[in-house]
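Only a single protein chain was left out; the remaining protein chains are all shown in position.
Our next item is chain A:
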Amino acid sequence: MTMLSHILKNRLKKGLVTRPIASQEIDSLGQELNRTINKIFKRSLHIREVDTGSCGACESEIIAATNPIYDLQRFGISFVASPRHADALLVTGPVSKNMVLALKKTYEAMPEPKFVITLGDCALDGGVFKGSYYVENGVSSVLPVSLHIPGCPPTPLEIIKRLLAFL
């Protein structure tokens, strides 16, 4: 069997993977989110992610929000490679001293209008790393923050819900 027909067979066999319950919930949330994004950013919200010292679990859940089961992209939200293409900056981690400059520069590279979202408890105030000699105890000490998504880490569903509640 050729590779393509093999993929096709698997695709058909697997069917739609988006979980029914989750999908209903996300879809209704998503429509609202879509309306807002329509208004402000004309049908699309582009996010640039920056890790300022996270343990990596928050990144893992952000990536999971874009997997075929949660499929964040279908609502017009996508992650971009360059801050120049971004409307929002999504920041994780307690801000290690080594990342202060890179974080500021990334923000400065973004075009207006722009806003900052923090994700994960340690990005809020340092979380379990609070008080360390090498962290700035959260992103708001460096940049103005418009939204915080709590959790350690927040689940993919939670991430999508919070984005909606904000927009």
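The rule we apply is simple: a residue touches a chain if its C-beta (ideal position, glycine included) is under 8 Å from a C-beta of that chain, and two chains touch if they have at least 3 such contacts; residues count from 1.
Heads up, the rule we're going with is that contacts and distances are computed from a predicted model.
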UniProt lists the protein of the undisplayed chain, choosing from "Hydrogenase large subunit", "Amino acid/amide ABC transporter ATP-binding protein 1, HAAT family", "2-oxoisovalerate dehydrogenase subunit beta" or "Phospholipid/cholesterol/gamma-HCH transport system permease protein", as "Hydrogenase large subunit"
From the list A:M99, A:I117, A:I149 or A:L163, which touches the chain that is not on show?
A:M99
Those residues of chain A that touch the unshown chain are 3, 6-7, 10-11, 14, 17, 49-64, 67-69, 79, 81-82, 93-94, 96-102, 106, 122, 128-129, 131-135, 152-153, 155
